[in-house]
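The complex is shown incomplete by one protein chain, all other protein chains being positioned as in the whole.
Take a look at chain A:
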Amino acid sequence: MDATVKHLRIPPEMSVYAEKHEIFDLFQTLVRNLIIDKPADPIQYLIGMLKRESIEELWIKLILERLSKVDCVRRGWVLEAIPKTREEALCLQEAGIAPEHVVILQAPDAVLIERSLGKRIDPVTGDVYHVTFMWPESAEVAQRLERPQGLNSEDVISRQLQAYHSEAHALHRTYQSCLKIIDADQPHVDVFAQVLTYVMSRHRSAAPHTPRIILLGPPGSGKSLQARLIAKKYDIVSICCGELLKAVAADESSMGELIKPFLESGRRVPDSMVLQILTERLSRLDCVTRGWVLHGFPQDLEQAEALQESKFSPSRVFFLEMTDDVAVERLTLRAIDPVTGERYHSLYKPAPSPEVHARLRYNPCDSEAEVQRRLKEYCIHASALQAFYPQAVRVNADQDAHTVFECLESRLVNRLPKVLPDRA
């Protein structure tokens, strides 16, 4: 600044006024647009710009008023075809109207034009039909159909589309975080299904979450493998019920003495004891702080109910599903090399050499008869368990381990989707 220039004394009212109405920003926007567009008639252009801004404000006020009415607040709202431009979107944001989900329906221009031109309306019911895509079923209705008011010609529609495209890009950016683009060039029921799934999904929450996971599924579905992968990646405690019981029995504690006879004779350990051992393990510090992934329990409805009663109800339940033959195949062909401890499978991971193959041992509970018995056992209880955990996630376990793992992970990390309330 030139030191010889005397500072202008600007009355303070002016600065106060300027700040209150954000005059600088207003003028900055005006000049910026002038420079970019360089209209031949700047005065008219400026009038247009100022008018547009005022109209938007009024409009946003109207929307805000409508949305704060009780029915919107309680039941939620869907805004259709609003906002149309980035400025409107920003005004909405400033007013505090932030959507949770934004869906953009997209289709190629040709499809859109065809749909627009062929639109017909039933004047009696107000239903919308189309000459090609959605002809009404009754001839009576077909007779009454007429073209809707304001049906435009093809080039008008193309121009409207062009205007839309220029705004759409900016809108994409504004709502990037909660946007989903859905292809509208499909039957409308499909479009609706997709939109609904998206709308019901909830965004990632930053809420701290100690996972309490249960893996259920027929023998051979990979529960212990997945549990191990999850435990390793997320630093959670992995608990296999069967192994837990064996560990306790070997422990020589009073509880161990109680359950030893059951384990030795091959009978099922009574539920009450299992639950006691389990709750004791789950209340230990490592489980409480890091979270746990449990498999091998519950095996039937009573156990599930008992678990729910205890303070250790699960936050995520996964059903690893597969058909029986795959289960049989996976289990009966598995073997272990007693020398190296490597596990092999005749189909998926055969032994590398004939001498290794010669010494492979097969676990007696992997015999076909045993496997069938265990599968039957599982089947009996499966449907009851699935009914008990309606929010459980069903995963196809007949894939390679990492695909299954990724599937589990995605449901683990994201929030559970909303459940629509039952409206009879």
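Observations
Note that in this section a residue touches a chain if its C-beta (ideal position, glycine included) is under 8 Å from a C-beta of that chain, and two chains touch if they have at least 3 such contacts; residues count from 1.
In the analysis below, contacts and distances are computed from a predicted model.
Missing chain, UniProt name from the options "Cytochrome c oxidase subunit 4", "Coatomer subunit gamma", "Beta-hexosaminidase subunit alpha" or "EFCAB10 C-terminal EF-hand domain-containing protein": "EFCAB10 C-terminal EF-hand domain-containing protein".
Considering A:Leu50, A:Ala163, A:Val288 or A:Ala401, the position touching the chain not shown turns out to be A:Leu50 (whole complex).
In the complete complex, the hidden chain is touched by one of A:Leu26, A:Val199, A:Met273 or A:Ala306, namely A:Leu26. For chain A, the list of residues touching the undisplayed chain reads 13-14, 17-18, 21, 23, 26-27, 30-31, 34-35, 38, 42-44, 46-47, 50-51, 53-54.
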